[in-house]
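What follows is a single structure, written as structure tokens, with notes after it.
All protein chains but one are shown at their positions in the complex.
Chain naming follows the written order as A, B and C, and within any one chain the residues start at number 1.
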Amino acid sequence: MRERQSRLAEMYRWMVLCRVLERACARANPRWFPAEGEEATIVGTFFGLRPDDVVAPHYRGPFVVYLMRGAELPRLVGQVLGKVNGYTKGRPTPFCGPVALNVVPWVAADLGTSLSVAAGAALGFSYQREAGIPNDGVVVVTFGDGTANRGDFHEAVNLAAVWKLPIVFVCQNNGYAISLPLPTYVVGPSIAARAAGYGIPGRVVDGNDALAVDDAVQAAVCRARAGDGPSLIEAQTYRLAGHWAEDAATYRPADELALWKRRDPLDRARQQLRAAGHDEASLASIEDQARRDVDRAFETVRELPDVGIAELGADEAFRRD
Amino acid sequence: MRERQSRLAEMYRWMVLCRVLERACARANPRWFPAEGEEATIVGTFFGLRPDDVVAPHYRGPFVVYLMRGAELPRLVGQVLGKVNGYTKGRPTPFCGPVALNVVPWVAADLGTSLSVAAGAALGFSYQREAGIPNDGVVVVTFGDGTANRGDFHEAVNLAAVWKLPIVFVCQNNGYAISLPLPTYVVGPSIAARAAGYGIPGRVVDGNDALAVDDAVQAAVCRARAGDGPSLIEAQTYRLAGHWAEDAATYRPADELALWKRRDPLDRARQQLRAAGHDEASLASIEDQARRDVDRAFETVRELPDVGIAELGADEAFRRD
Amino acid sequence: MRRTFVEAIVAAIADEMRRDERVFMIGQDIGVFGGAMSGTKGLYEEFGPRRIREAPISESAMVGAAVGAAMFGQRPIVEVSFGEFLPLAMSQIVLQAANVHYMTAGAASVPLVVRTRLGDGPYHGHPQSFEAWFPHVPGLRVLMPSLPRDAGRLMRAAIRDPNPVLFLENMQAYHAVREEVPDEDDPLPIGTARVVREGRSVTVAATGWMVHRALAVADRLATEGVSVEVIDLRCLAPLDLATLVTSLRKTSRLVVAHEAWKTGGFGAEVSAAIAENALDALDAPIVRVGAPHLPVPSTKALRDLFLPNEEDLIVAIRRVLNY
Partner (left out) sequence: MRRTFVEAIVAAIADEMRRDERVFMIGQDIGVFGGAMSGTKGLYEEFGPRRIREAPISESAMVGAAVGAAMFGQRPIVEVSFGEFLPLAMSQIVLQAANVHYMTAGAASVPLVVRTRLGDGPYHGHPQSFEAWFPHVPGLRVLMPSLPRDAGRLMRAAIRDPNPVLFLENMQAYHAVREEVPDEDDPLPIGTARVVREGRSVTVAATGWMVHRALAVADRLATEGVSVEVIDLRCLAPLDLATLVTSLRKTSRLVVAHEAWKTGGFGAEVSAAIAENALDALDAPIVRVGAPHLPVPSTKALRDLFLPNEEDLIVAIRRVLNY
């Protein structure tokens, strides 16, 4: 119990940072895809992993995950602003993560294909394990509810099931794919219900409850680490902002938005923490700290040079060695 | 009950013709993909449809389906032998069916993609229905257990579910994909178990029992005709021959083959018919008739010219009008 | 009425939908949202959910379903939001749609339009230009207009054509170019290139946004007495070789330009067709202008360095002139 409270406190810090950072990115870049409202799902999913585990976060809100892996905030901010200090020299989309931190990079933006790439990282773990090389790394991958309808979802999950790969598939279900509401593309009872067809565990969790997400994912991670194969978890949350920063999202009902605003995952975590004895001052200081860190990063990074001809890398399509 | 018996008698005729024809095709063409052992699934699935329904049979054993649609035997035989009288001028694979009989043609041989093409035919029905044009046609499509793992399966079934299309998906599960046994690529409880994830009915039937297949498919057809959307049925059967005619299939256990030989769907149907009062002579005459028809077709067609430059159709990649 | 590139396309679709009840659209966010980059604006309001059909993110099934619907009597338009997603529907386009007419010995055909967005543009996302793959494929028509009225007229032709048509819309031109486009316009015969500017010194055969760059370059070089003829290829398949050869008989010099990668790009086919059929018309090498052999970068600053620009065109033109 105490342990869970301290996990929540730690997750809360990341969730706050996620919110503040996402807002700043959205302000800086009208084409940013804001994760506001989905912080509990994102942080809860990727919390408590080991550095040798591989993570493949969904394109919405991945920065906090990279930070949890040890990425440097200014370098990520550099990616949003198109500056030379980014991890990726401005080449892929800004939401691409640093592969050196065992992150599956977003090298393209067609949704779904990276699911089997993530499964391939898990295959690497299995491949070593099967040879007797000690390796109990796991892969955690998130993807959208819209993405779950791509053929690649099916192929990747089935492959992972058949090969019993150490991977956890987590659907970051925010109820929308751009302007389309979930019932336009999913009519089954849930996305997690698809798990049964692959012979793997499937579970729906409240995606606005960081602890619930953490519990479910950690159970699946343990299972994967033990060599018992993949799981599919669906975290049900809500996209509080537009599809991208400038999208006013007029296509969705106002009362729906209002309902989900009342379920804000940060409010929820704060209540839980208050109940566990955290005082207002300490909670407020977390937000202040996040705001200061993010503001400072943006300020510093704005001064840096934009990417240019050196970063274009005219000769770098191939590795030469 | 009497009605079911007469259905079985009629199906039995087709099943016998299927067996005889498949064997003849396999003898004539070492690259034929024989359907021996799967006759109950094939005939049971496509029995009792209307001419305005659209059918999309799996590549293994589709000829009997085309015959049930009214195709002419010699023209199909012409396709196997590469003769000018085929429906398709020797252009696609020999197992391609005549589109004029509301058959989805095999215009390519990559498995899985034709599932959404079949769904598209159902979309055509829906599109008219939604406009108030009376049209209660349905589509029935079969596919292999190996094919069920292609991303296109997922996309097609989900699309059909979301749009409530009048289509019945039937998996002709013969336990193998070329040399690979089912557990190599499916670890869920069944392929039908995937249906639940799409919010549609799923059902496993004994694919060697023509009446059981017929019952299950007809129930799904009624449902689709009534506008209640798609179903997924898995008919469990067995490929008694090799993947193609010349494949000795040494990769599979002898006892497994022996077991399934004892479950021969033709034997089963014969027993049921005997029990219902059909005498040996009438049963034997059905086989004789099939053999005579097939032999005659092959004899006649062998005399015909091979396809040649006229059939190549140098100018026929496009429709001009 | 003066219309932008995308407005001309949407107007053409609306008109064809009014004309032919069998025409309908499948895509994502094409309804209330009005389509990526306003690419379907107003269609949902007029035609409703039956004819403007939202689909799950399943590019392969969208095209496959359209092939099936087309084969059995309808005339669907599939919107693949961005060209980056064409690879996901590759088999449906290349092996299903394109094969049906030939493989069924003419018993069926597939009156299908697959529209998508290529090139850079205000959106800056999904900037792949994969057009070169498709003219290789028999049974497909491939259209790639650069001017609003052509775009509208070619969309009309695409919808009426009994064959599968890949309709490639340049994102840069989307809202940037505007011209008079009559309300009831005629379809443009598929397979014709267009001389958009006459000249005597050199022919620039271009597609998409490079047509606009070539026009700008023609203005710039005119002041030096270099007279650039600009041809908008418009139709990649079938290619209008006759218009090209006519131009070359006059200019004797050819530059081919597109935003896609130069190596293996559509420019290669244009160049090879000339090297095979009209070599005698040439007084200089055929120089191709295209993107360098690098994956397409995302950041605008890099994209601007990556994409071929007016300077690249001028270098190429000078090279063939000074040969």
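Just so we're on the same page, contacts are C-beta pairs under 8 Å (C-beta built on N, C-alpha and C of every residue); 3 or more make two chains touch, one makes a residue touch a chain.
All figures in this text were calculated on a predicted structure; none of them were measured in a lab.
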Residue among B:Pro94, B:Gly124, B:Pro166 or B:Pro265 touching the omitted chain: B:Pro94
Listed residues C:Leu95, C:Ala301 or C:Ile314, member touching the removed chain: C:Leu95
Options B:Leu180, B:Ala219, B:Leu257 or B:Leu304, residue touching the unrepresented chain: B:Leu180
Candidates C:Arg2, C:Arg200, C:Arg249 or C:His293 - the one touching the absent chain: C:His293
Full-complex contact with the absent chain, from A:Glu22, A:Asp152, A:Asp247 or A:Asp264: A:Asp152
Hidden partner interface residues of subunit C, rising order: 84-85, 87-88, 90-91, 94-95, 98-99, 102-103, 128, 130, 132-139, 237, 260-261, 263-269, 271-277, 279-280, 282, 284-288, 292-295
For subunit B, residues in touch with the removed chain: 31, 82, 90-94, 107-113, 146-147, 149-151, 177-180, 184-186, 251, 306-309, 311-314, 316-317
Missing-chain contacts mapped onto subunit A: 54, 87-89, 91-92, 96, 98-100, 102, 104-108, 110, 113-124, 127, 130-131, 151-152, 155-156, 158-159, 162-163, 311, 313, 316-319, 321
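As a convention for this text, only the chains that are shown with their structure count from here on.
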Remotest chain, subunit A as reference, centres from CA atoms: B
Inter-chain centre distance, subunit B versus subunit C - centres from mean C-alpha coordinates, in Å: 40
Computed distance of Cα centres, subunit B from subunit A, in Å: 44
Between subunit C and subunit A, distance of the C-alpha-averaged centres to the nearest whole Å: 36
Overlap residues in subunit A, where contacts from two or more other chains coincide: 149-151, 184-186
For subunit C, residues contacting two or more additional chains: 55-56, 58, 60-61
